[in-house]
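Shown next, in structure tokens, is the structure this report addresses.
Here the complex is missing one protein chain, while the rest keep their positions.
Residue numbering begins at 1 within each chain, and the chains themselves are lettered A and B in the order written.
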Amino acid sequence: MKRIELTIAMGLVALAMSQAAWGGQRALPTYAIQAGKIVTMRSVAKDSEAVEVINHGIILIGEGKIQAIGAARDIDVPAGYGLIDASDRWVMPGIVEAHTHIGAEGGDLNDMVTPLNPELSVSDCIDPEDIGVEKAVTGGVTTVHTMPGSGTNLSGFTVIMKTRGSSREERIVRAPGAMKMTQAYNPERRGGDLGLTRMGMSWMMRYILEQAREYADAWRAYEEGRTAEKPPYQPELENMRKAFDGKIPTFVHTYEGWGVMQTIRMLHDEYQLKTTATHTAGGGYAVGHEAGRRENVYVNIGPRLLDFSWGAEYDGRIHGMGPEYYSRGVRNLSINTDAVGWSHWIAPQEELFFQAAMSARLGLDDLTAMKAITINTARALGVDDRVGSLEVGKDADIVIKKGTLLDVTCPVDMVLIDGRIVYRREGAGVVVREKTSTADQKESQS
Amino acid sequence: MTDTRRSIVSRVFPAVAFALAGVCLIRAEARAYARPDVSSGAGAAEPIIAIKADHIDTVANGVVENGVILIRGTKIMEIGTDVEIPRTARVIDASDKTIFPGLVSPVSVIGLSGPQRGNAVSHPNYRVADELYPHQHEYARALQAGFTTLGLVPRGQGITGRGAVIKPVGSSRKEMLVVETGILWIDFRASDKMKGLVKRALESAKGKKASEDPAVAPLIEAVQGEIPTFLSCARAADTVHLFELIKGYDKMKPVLVAGYENYRIADRLAERKHPVVLAASIEFEEFTRNRLNVPDMLSEAGVKIACMPASAGIEDHEDFRRQMAELVKYGLSPKAARKAMTLHPAEALGVDYRVGSLEKGKDANLLILDGDVLDMMTVIHKIMIEGKIVYENPWGKTQ
Partner (left out) sequence: MIRHMRLSICRWSTFLVVIALSAGAVQTSSAKEEITAIKGGDLYTITSGIIRNGTILIRDGKIWKLGQNLDVPKDAKVIDAGGKVVMPGLVAASTLYMPAAGFAPDKVGDSLDPFNYSISLALASGVTSIFLQGRGPSGRDPIGGTNAVIKPTYGDLDSMLVAEPVAENANIGSGRWMQRTDFILKMRQAKDYLRRLADHEKAKAKNEKAEAPKKPSGIDPYLRLLRSETPLRLTAMTASEILKALELVDEFPFRLILEDTLEAWTVAEEIAARDVAVIVTPRAKQRPNEWISHPSGSNVENAAILKKAGVKFAIIPATPYFALWGVAGRDLMTLPMEAAFAVSGGLDEQTALEAITITAAEILGIDNRVGSLQEGKDADVIVLDGHPFHYNTFVELTFVNGKLLYEKSKSTYFSHIRDYDGKANGPSLDAPPEHSPLRPDMTEQEPL
């Protein structure tokens, strides 16, 4: 770790301590985590895929943020800090989920009366007690991107939230998180009105995107002083305006080569939106190179991770979608569970790590698989200023276990969200010493 | 003259005269038999036709170039390059044409009603011949497609009855039928119910020579090998299960009507030396886009293949030559293809003593074509069944 960064870090620590001393605010805990091995997910250099890995490191946490991170010999633990002894374990960023339906209302969130629903937002029906959210931390998932379903071409707006927090506001990382659209399949099941065919669906999507673009342009012109007349206010298009202003990305449920290409062509090329093609099974990777060479096109695979009889190549091979995208130049791959409720039939939220492990199995390298559930997802969502990697200034969302995130045989031992310990596995044996401002030391070991 | 000399002359001369007359008469008779007179009314012999052609593909014995087929009545009398054409023969000059045996479809269901849905059944006494209705356009269409013999089979799962061999011409059932109850048809899919059904049926006929029971008599014929037994098995597994069941029934004549998947046991089929009926189509290997030419695969493995149109409908009968041509295009040897359209199906149906190739003594069932039967540009000019021209193509190229 560099000297100057260390100095800044120490400065922050001092500030935090003084803040805490003022009282008045609810005091957030401070910890020093002794780590056997930290996989930070922080790129070692621009355009490098390698990430910084620290052996025998220390992470200082306070105010819910990472205040310092580096080799143990480079960091002095300030007095008054609690201690988490993970010196024989791996310490990694909390897992970020790109595409799920948990934590809100309890179903797969489809309002399907009209084919376009730009007015709807998941943030209006967050249910923090949903069992999917409750279980998420047991698998190390700390941030989730909860979306409306894919029953309509524009099902609404998503929310990005933490899986623990004492209030709704505390949990929400950003609302709206992204605009959710659907290119194919699920909306076709409705029938009876425009949008039964894919031509019809493409038109529905264009119809609303055109209106939204015009709306966003008009307001931008007004706010930048290029026009004098204030445009009319249309609340149903306000969230779409954020997408066109580049403030939130667009996630598009899409399948197969033609579908992924249509998503790329329409959302990214025509409407210049930061676009994530999500699912993409059935041969979507066949156009992976088109995604790969567009910086603002992201690929998110899952819950299906392989193509075989429904696919692009029909060659008797079991094609892992992850490695197929990677070999075609996609470097921002993320993986999802598409979790709904809590069940073993599909991928429940806490098994996002297992989705990544299975992608690794099918040919993706281990590190890229881990990035696909941390930093890559954070970048696709545009919340990488806060989550996805262990870096100074980012949220202290941390997973501690005896192996990598992908290792199936070892369970998650401890999870911190926003610097608070939110999950401790019984029998994990991680020693925690809580230090309070009155010299009392509380030591606990679960 | 003395008296002695006079008595010898008077005795010898009449004897010699009589002898001479007798010899003359005998010779005249012989001559008459050697050259039957067509116009001599009742008891007249059958008409003779001689077809001269550039190219006579007998299928069984190679190709005769610039040859003649001599036909008397319904049968082929002779084929060769220096065949003496009788004076009274009607000559068909097909000099620039090809002669090929009429096509034989081993398995057809045209003109029959559809399958009765339901569980596997066993009614070997049911006969397709009872349903045969001659005046259907499908038969005319099948004829025009080149088929002179068709094996009609019953549908449905299990032992569904007995098929018939027909010619697609005739205005009465009797005229159409070549063999009235010729094939025992078993459509088999491995399950304990189906296996039990077949096992019981075979056991009811084992060791018997005859039965009063109309449901058992056909089974006896099948077990004794008097009629062929067609075993329709879609999957290789079905074939393996069924072959296990018929083990020991050595007189039986099993003809496997094989789904394409049977390519997986090509070597086992070759061992058995019985003909295998296959659809004339190219299939995809499971889960891939690799194309399989199963007729070629089995033929290469040494299996005697007979091809049937790719599906049940009349359209695939009309498309049959193109289907065979495609198989050849993708590897099937033309020789194997020609046999698969004619002689092998005839063998499968048990009528190769009559049809399936151009040979002396067989029915004069033949196609007069303006080119190779496997060439898609070739037109069938005339079709002959049992010595009669039953079809002339009105759109043929000018001669």
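In this text, contacts are C-beta pairs under 8 Å (C-beta built on N, C-alpha and C of every residue); 3 or more make two chains touch, one makes a residue touch a chain.
Being a predicted model, the structure only gives us computed values, none of them experimental.
Participant: Could you run through the displayed chains and say which ones the absent chain touches?
Facilitator: Counted over the whole complex, the chain not pictured touches A, B.
Participant: For the chain left off this view, which of A:Q67, A:T142 or A:T404 is in contact with it?
Facilitator: Selected residue, touching the omitted chain: A:T404.
Participant: Touch as defined at the start, partner being the missing chain; which of A:L305, A:L352, A:V415 or A:V432 qualifies?
Facilitator: A:L305
Participant: One chain isn't shown here. Among A:G103, A:P249, A:P348 or A:G388, which residue touches it?
Facilitator: A:P348
Participant: Go through chain B and note every residue touching the omitted chain.
Facilitator: Within chain B, the residues touching the omitted chain are 190-195, 235-237, 240-241, 244, 261, 264-265, 286-288.
Participant: What chain A residues would touch the chain not displayed?
Facilitator: Contact residues on chain A toward the absent chain are 36-37, 39, 49-50, 53, 55-56, 87-88, 90, 131, 281, 303-310, 315-318, 320, 323, 326-327, 342-348, 351, 354-355, 357-368, 402-404, 406-411, 427.
We adopt the following convention: only the chains that are shown with their structure count from here on.
Participant: Spell out the part of chain B that touches chain A in their complex, as residue ranges.
Facilitator: Residues 285-290 of chain B touch chain A in their complex.
Participant: Show which residues of chain A lie in contact with chain B when the two form their complex.
Facilitator: Counting only chain A, the residues touching chain B are 308-309, 314-316.
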